[in-house]
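What follows is a set of notes on a single structure, which appears directly below.
With one protein chain held back, the other chains of the complex are shown just where they sit.
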Amino acid sequence: MQINVIIFGQIVDITGTSAIAVEDVTDTNQLVERLATAYPALKSAKYAIAVDKKIVKENTVLSNNNTIALLPPFSGG
Amino acid sequence: MQINVIIFGQIVDITGTSAIAVEDVTDTNQLVERLATAYPALKSAKYAIAVDKKIVKENTVLSNNNTIALLPPFSGG
Amino acid sequence: MADKKIKNIFMQGPIPAGFIADSIQKHSTKTDIGAHSIFLGQVRDDIIGDKKVAAIDYTTYEEMALEKMQEIREDMFSKYALTCMHVYHSLGKVAAGELSLFVFTSSKHRKMAIEACEETVERIKAELPVWGKELLEDESYQWKENK
Partner (left out) sequence: MADKKIKNIFMQGPIPAGFIADSIQKHSTKTDIGAHSIFLGQVRDDIIGDKKVAAIDYTTYEEMALEKMQEIREDMFSKYALTCMHVYHSLGKVAAGELSLFVFTSSKHRKMAIEACEETVERIKAELPVWGKELLEDESYQWKENK
């Protein structure tokens, strides 16, 4: 299964792109591992994962219908 | 000794004027009594007395150099 | 305090929205400001008995009010890390829907600006010798009371 991930803020400085596709992941824990392998700098980066515009704190099962986003700490205002 | 008193807000509705002169008073307690005699409706009116722009809560000796003001409850803003 | 310049805060009639915009705009040169907090008091058309308030006519004991405002201002600057603070209060007639009070505090960080603004509004309501006469539709009136 291919998961499409959209990326914001300073995390784009690490990935070099604001959208990536990750193959063969079924939950958010796996996604984090796969991202860390592809982009080692992500290991020390602070970010939250949003699934369908809601931040998830626990491991969450993913389907390719979900919208997945990597969100560094907010700094609006 | 003559004391000049300036009057504001709803207290003017009682006195009919915004400045009055009161003869032979030496302190604020006497002033309150004399005013109540002249304007009985003042007995039930709420007001503070300011001597030289400071509100006095205790009986205060007056001289004719003082600026005395009768101040009903504030309602600015 | 005797040698400090006492600022005037009173303006005749309502405070125009354009005046507030000008006041905000002037702060764009103060680039150490991160947060502004503004309070605006607007005249309500409350129902008194069976009549609406059409306007409030404000009067003050000006010398005392300006001296008291100076004291409040100094207290705010010593209590909070403010960059600046502006206060304007209407005198005379202000119709329902128009603005009668404008309190504007600015600081590097939001907490200071917000707290100073709120405290200033409370002190103005409680301590400034200003009186509002609520003019009703039928030209009768009632003296306003602050809660």
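Per-chain numbering from 1; labels A, B and C assigned in written order.
One rule holds for everything that comes next: a contact is a pair of C-beta atoms (placed from the backbone, for glycine too) under 8 Å apart; a residue touches a chain by one contact, two chains touch by 3 or more.
Remember, predicted model here, so these are calculated numbers, not experimental data.
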{"item": "Left-out chain, listing which of the shown chains it touches", "value": "A, C"}
{"item": "Chain not shown, touching residues in chain A", "value": "6, 8-10, 50, 53, 69, 71-77"}
{"item": "Interface with the unshown chain - residue positions in chain C", "value": "17-18, 20-22, 24-25, 27-45, 96-99, 106, 108-110, 114, 117-118, 121, 147"}
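Quick note on the criterion: only the chains that are shown with their structure count from here on.
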{"item": "Intercentroid distance (Cα basis), chain C paired with chain B, Å", "value": "27"}
{"item": "Length of the line joining the C-alpha centres of chain A and chain B, rounded to whole Å", "value": "73"}
{"item": "Overlap residues in chain B, where contacts from two or more other chains coincide", "value": "none"}
{"item": "Two or more partner chains touched - positions in chain C", "value": "none"}
